[in-house]
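One protein chain omitted, others in place.
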Amino acid sequence: MASVVELLSLTNPVFKSYVFWTGVLVLKMLFMSVLTGMQRFKTKTFANPEDLLSPKLKVKFDDPNVERVRRAHRNDLENIVPFLIVGLLYTLTNPSAFLAINLFRAVGIARIVHTLVYAVVVIPQPARALSFFVAAGATVYMAFQIMVTAAF
Amino acid sequence: MASVVELLSLTNPVFKSYVFWTGVLVLKMLFMSVLTGMQRFKTKTFANPEDLLSPKLKVKFDDPNVERVRRAHRNDLENIVPFLIVGLLYTLTNPSAFLAINLFRAVGIARIVHTLVYAVVVIPQPARALSFFVAAGATVYMAFQIMVTAAF
Partner (left out) sequence: MASVVELLSLTNPVFKSYVFWTGVLVLKMLFMSVLTGMQRFKTKTFANPEDLLSPKLKVKFDDPNVERVRRAHRNDLENIVPFLIVGLLYTLTNPSAFLAINLFRAVGIARIVHTLVYAVVVIPQPARALSFFVAAGATVYMAFQIMVTAAF
């Protein structure tokens, strides 16, 4: 299993796992917009004049509930997006299936937990820190692996 | 047309369409930096002391025109980037060419409209909401498809 023909086929369990978790994590990320919208309507916090539901409302940028969801969303962009790109290239380096699939699982589950404890039900630290570091650690490992594989 | 050799070739009309719209949307996204820069110079709103054009100016973070373009740019990151990754994997699931090409077109056109009505000429709602939901809906559909395809 050394050619891209096998590596990028859904018969390759590593690629299959990568595609599955990419689907899950992209759906999770896009759901952050729904969560933001829900908080905006609930707290009547809108960032644009054309979004105001009533002429009595004014634009507002400092609602803590809205800003919390926005911080969680931005954290997704900072961490999930790099994983999605690195995970694809890591799959192309023909890694051990056991290791690769568990790395993808770790990132997937950790980032779902991160969202839950950050933006859905706030759980005291170190819940968020731990979920952040599991996903970041796995992504750093994969990024380092592809860099080293390509360097020599 | 089941192997990656055909799927990721420019002779595959689905991949061709994906590459075209990726080029268009990345150029559009990078243009947001130009728009932000134009608004910064026009309103003399700079975020860093080393950017100030004159010693009389101070850093400023609340100009509504600058912040509007920055919100549109962030919205691109939240929506275009996930599409770019999901679109590539969706292409690899060998979808119906007619459906796939029209999904890519829908995302591409909707995100251009989103920028126009948000950051170029402000159009009252629901213009922005509609363009947002067309692109998000198509991306959710593709993400769901790749997740399900990889799950079974």
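When the chains are written out, they are named A and B in that same order, and each has its own residue count from 1.
Everything below uses one rule, namely that a contact is a pair of C-beta atoms (placed from the backbone, for glycine too) under 8 Å apart; a residue touches a chain by one contact, two chains touch by 3 or more.
Keep in mind it's a predicted model, so treat the numbers as computed, not measured.
Enquirer: In the complete assembly, which of A:K28, A:R68 or A:R105 touches the absent chain?
Expert: Here the residue in touch with the unshown chain is A:R68.
Enquirer: By the contact criterion defined above, which parts of subunit A meet the unshown chain? Give residue numbers in ascending order.
Expert: Given the touch definition above, subunit A has residues 3-5, 8, 67-68, 71, 74, 77-79, 81-82, 85-86, 89, 92-93, 122-125, 128, 132, 136, 139-140, 143-151 touching the missing chain.
Enquirer: Name, in rising order, the residues on subunit B that touch the hidden chain in the full complex.
Expert: The list for subunit B reads 4-5, 8-10, 16-17, 19-20, 22-24, 26-27, 29-30, 32-33, 47-48, 50-51, 73-74, 77, 81, 84-85.
By our rule, only the chains that are shown with their structure count from here on.
Enquirer: So, what's the distance in Å between the C-alpha centres of subunit B and subunit A?
Expert: Computed value for the inter-centroid distance: 17 Å.
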